[in-house]
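Note that one protein chain of the assembly has been removed; the remaining protein chains are unaltered in position.
Order as written gives the chain letters A, B and C; numbering starts at 1 within each chain.
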Amino acid sequence: MDFNLSEDHQLLSDSLRRFLAENYDIETRNRTAYAAPFHAPETWSALAELGVIGAFVPEGQGGYGGTADDVAVIFEELGRGLCSEPMLGTLLGLRLLAALGQTDLAARVIDGETRVALAVSEPQVACDLSCLQATARCEGDVWRLSGRKSAVYGAPGADLVLVVARLADAGENAALGLFLIHAPESIAAPMIDGGGIADIVLDGLQAECLSTDCAELVEDALDLGRIALCAEAVGAMSHLIEITIDYLRQRKQFGRTLASFQALQHRVVDMVVEREQCRSITIAAVAAYGTPAQARTVSMAKNLIGRMGSWIAEEAIQLHGGIGMTWEYPGSHYAKRLVMIDHQLGDRNDHVLRMIRLKPGAPPAEAA
Amino acid sequence: MDFNLSEDHQLLSDSLRRFLAENYDIETRNRTAYAAPFHAPETWSALAELGVIGAFVPEGQGGYGGTADDVAVIFEELGRGLCSEPMLGTLLGLRLLAALGQTDLAARVIDGETRVALAVSEPQVACDLSCLQATARCEGDVWRLSGRKSAVYGAPGADLVLVVARLADAGENAALGLFLIHAPESIAAPMIDGGGIADIVLDGLQAECLSTDCAELVEDALDLGRIALCAEAVGAMSHLIEITIDYLRQRKQFGRTLASFQALQHRVVDMVVEREQCRSITIAAVAAYGTPAQARTVSMAKNLIGRMGSWIAEEAIQLHGGIGMTWEYPGSHYAKRLVMIDHQLGDRNDHVLRMIRLKPGAPPAEAA
Amino acid sequence: MDLEFTDEERAFREDVRKFLQRELPRDIAGKVAAGKDLERDDILRWQAILHARGWLAATWPKEHGGPGWSAVERHIFSEECALHSAPRLPPFGLNMLGPVLIRFGNDQQKREILPRILDGSDWWCQGYSEPGAGSDLASLRTRAVRDGDHYVVNGQKTWTTLGQYANKIFCLVRTSTQGKPQEGISFLLVDLDAPGVEMRPIRLIDGGHEVNEVFFTDVRVPVANLVGEENQGWTIAKYLLTHERTNIAGIGYATKELERFHRLAREITRDGRRLSDSPLHAARAAEIEAELEALRITNLRMLANARDGAAGGVESSLLKLKGTQVRQMLQNLYRSALGSQAAPIADELSENELTVPVDAARAAPVYFNHRKLSIFGGSNEIQRNIVAKELFKE
Partner (left out) sequence: MDLEFTDEERAFREDVRKFLQRELPRDIAGKVAAGKDLERDDILRWQAILHARGWLAATWPKEHGGPGWSAVERHIFSEECALHSAPRLPPFGLNMLGPVLIRFGNDQQKREILPRILDGSDWWCQGYSEPGAGSDLASLRTRAVRDGDHYVVNGQKTWTTLGQYANKIFCLVRTSTQGKPQEGISFLLVDLDAPGVEMRPIRLIDGGHEVNEVFFTDVRVPVANLVGEENQGWTIAKYLLTHERTNIAGIGYATKELERFHRLAREITRDGRRLSDSPLHAARAAEIEAELEALRITNLRMLANARDGAAGGVESSLLKLKGTQVRQMLQNLYRSALGSQAAPIADELSENELTVPVDAARAAPVYFNHRKLSIFGGSNEIQRNIVAKELFKE
């Protein structure tokens, strides 16, 4: 039992934290976060050079990491630094490219030359892949896609988009295929918490087929993405609580610092308790990744983080008062990120329902 | 629009409050509340004399009241005084006796000579009468009942028990009949919050049939019972909050009164806010009784009171600390009552489900 | 006990409804329903329509151009306005400065200023808060020093709502440093065009521009612009705070928001199920509905108290507390309902590129913006302090 970071992880975490602290202040961040292309190539190259992208993939597949632990270490720092670069989409896409043996493409993504995104969710599908409706049809040796994908993270400006689509004419239980398209047109917009998102209308688009049965791989990648989001939330809430405490210590009202009001103190304590709980459940999800308990534990984590992240964000704004409501104050952007994480890859309710589907009351993984 | 009590109600309310304050202290209450027969005949006669029982029934049926307002005024005072006499069972049973024209029996109940209870719920049925399984079979001109009734409030020692049972051999949609039995044997126990409760094993019991289609009447009586419980809760929480404030003002810790700690003050404020809300939703239910909005508004009230009553009880105990945990302190019995009200005639979840069944999003009654 | 409105009140509600259905411009109501920002002109247009009907200054007595409504009528009017997606009227001239002048202003001030509020010639904004004085207003530091027939004003105000649309501002300024901090404050009217006044936008969390900072550098203000006596400003400010605030609970808005959620839930499908069939969402909505229904009655109870002449300081705190909680729960529920489609900033998409109903597309920014409800206008912590003071008074 050991909860310390390994030496390598400590190094990676430190260098990433230092890089963001020194090169990525809130103004820099906000300049790219809310305007197309939602992405600063120089930041991206620097992150790639730090090894951030390569750490998403195992050595055998061209990377130098690839465990859930690697991913969590990185995303916690991205969260602490409120990095809005399209790292989530890259994680999801790269995992699939690499797992399906697209070594060359994967290598270019790892180097930061090429950006990839994963188009899986649809306007009516949050979490349950069996409800996907986009289809792929093979005509001669050409695959054509139809349907609409939404919430494609990092799609604006991506070089490659992987699309998950149901194989046509294969009936109810048709397998899910994975298809590659190059720099498709998309309906792009900034996210309210920063970063780019897009819908893609497939509409007969021609695509390269990478797999004709990818459901399990996609679910694994999504679970890893959920872990990444949880870790990002833990980083963001840690920073947000820190600056809330700082603010309460500085700000005076009625001749006393806000920090001296017991009612406010107790609320901060409750935030800290939940932050520790969020860190713990993320650790649990990391540990369960790749075990039979993966899906259920990841859903526990995503549920708890969804609830507590937005609660902590609301409390932080409230404890700041007016200043917490302003664009200029960095805390407001952290708060938005924490709330909106619950809208990515399934929310608290979606994941509670997934937990229930996966048998309620099963004993926790470790007890065995 | 007028939220003041009518003169008559003010009189009734005052006299009932005075009677309980002068004749029903917590020791008196606890002596009868937790030991068979859970009932003090002299208290009962006095209540009957004050007009409490007669106020449950309209003039045309031998009473002198019978509106939801009458019932709420009385139960609020019973709640404030933590009266554990079997008034709920009497309300339910008497309403049905009177509505079905059993004038003589009703008159004896009103006089306090006879006690009646209503056996409707079953071990597996909380709120949905269509799930009842007890049956009544007519053999010649004799009706026999079978099945088991549970949570019969006020049954221990009752002279009359009305039983709701499905008419046998009438298929899926069999009507519900109402049957009278005299002082049946029962499996009696004290309730944890005081008062008597019983199961009744029907097992071929012979009974007099009062109605062969009573579902609507029973549902109305139950809704009135729910309103009574809500009003009782409002009375109980008002008293509990009052004594909590008193305690916080007296008790010193670290050289200051507890009342001077801001974190505790804010929690009491939130309790007061919810108490006002509970009072309001009870008023809404009273106003909706007898209108098309009855069922849905009563369920709103029972849900909100269920949630807030137990929350206020928990907060009150916590704010008291150890003393709030003791049998000797009256507040602990108020807290138990508030929590357990959520277990009577359907709990918060049962009533949320009933609200949903009755069409979510329908506009509130009054807006029309 | 009687929850019914009188026949006259019902008839009045019917009048208001008909008026709104006929007169409220569709384009404006559409923006309000979709949570979009209104232009200056949208609001002026609506004010002019109300003014033409004599219904603009709900709280003013008839002699000054108000409709002469009872508290109940004012309640009915504002509830119906919310239910019909009428714009929320900026309260600064109509509900704040107007009543202050009527109570504390001199004849000339009443004669000159009140009509210009009604006809839209002046748009007033509020100069109360300062960077160091929000909840603790008494510590304000903007100075007004007498110099002949003028005050010379220096200092900074903040959180000035819709200041960008205004040409006038009423301010609390410090005219004395003697005695208790409350005792040296005056209520002063300032022309925003005066030399030395500068207004800068504050961008809020949702990216919108609705509040401002105002800087005063040696601004000369005629002494005639003083309202009431010098150093009487605290009394005036308190009058405004305890002045009946009909719509503080926001029942109409909340009712509309709940209705909007149910409509959306019937339209949205998520993972193979209509959202309205999802027991978790339905249960949450039902529980909030119960709280809202209770609040509706609480509001009526307090309205009846006010009508019957009972004081209401604590009561308006209770309404503010619960009212903001209910609305924030509803904003939260609505945002959650959209799932991943709440993320994009919909302003940047044309309406036919949306896969959610246009009305819902701004759910997230509206949610973030409405976190202000529990902060501005006396934070919920301040409201709790006010109630606690009453509950625990000796």
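The rule we apply is simple: a residue touches a chain if its C-beta (ideal position, glycine included) is under 8 Å from a C-beta of that chain, and two chains touch if they have at least 3 such contacts.
Everything quoted here is computed from the prediction, not taken from an experiment.
Enquirer: Which shown chains does the chain we cannot see touch?
Expert: Listed by label, the shown chains it touches are A, B, C.
Enquirer: Of A:Q61, A:Q253 or A:T297, which one is in contact with the hidden chain?
Expert: Hidden-chain contact among the options goes to A:T297.
Enquirer: Among B:N4, B:T103 or B:Q318, which one is in touch with the chain left out?
Expert: Answering carefully, the residue with contact to the hidden chain is B:Q318.
Enquirer: One chain isn't shown here. Among B:S84, B:T135 or B:S150, which residue touches it?
Expert: If we include the chain that is not displayed, B:S150 is the one touching it.
Enquirer: Given that one chain is not shown, which residue among A:C278, A:A295 or A:L345 touches it?
Expert: That would be A:C278, which touches the missing chain.
Enquirer: What is the set of subunit B residues that contact the non-displayed chain in the whole complex?
Expert: 34, 121, 123-128, 130-131, 148, 150-151, 187, 189-193, 197, 199, 252-254, 263-264, 310, 314, 317-318, 321-322, 324-328, 332, 335-336, 339-340, 342-344, 347-350, 352-353
Enquirer: What does the interface between subunit C and the hidden chain look like in terms of residue numbers?
Expert: Residues in contact with the chain left out: 279-280, 283.
Enquirer: Extract the touching residues of subunit A with respect to the undisplayed chain.
Expert: 1-6, 9, 69, 245, 248-249, 259, 262, 265-266, 268-270, 272-273, 276-281, 283-284, 286-287, 297, 300-301, 303-304, 307, 349, 352-353, 355-356, 360-361, 363-364, 366-367
The rule we apply is simple: only the chains that are shown with their structure count from here on.
Enquirer: Look at all chain centres (mean of CA atoms) and spot the one farthest from the centre of subunit C.
Expert: It is B.
Enquirer: Quick check: how many Å separate the C-alpha centres of subunit A and subunit B?
Expert: Averaging C-alpha atoms per chain gives centres 51 Å apart.
Enquirer: Could you work out how far the Cα centre of subunit A sits from that of subunit C, in whole Å?
Expert: 38
Enquirer: Would you mind listing the residues of subunit C that make contact with two or more other chains?
Expert: 381, 384
Enquirer: Quick one: which residues in subunit B touch 2 or more of the other chains?
Expert: As it turns out, subunit B has residues touching two or more other chains at 262, 265-266.
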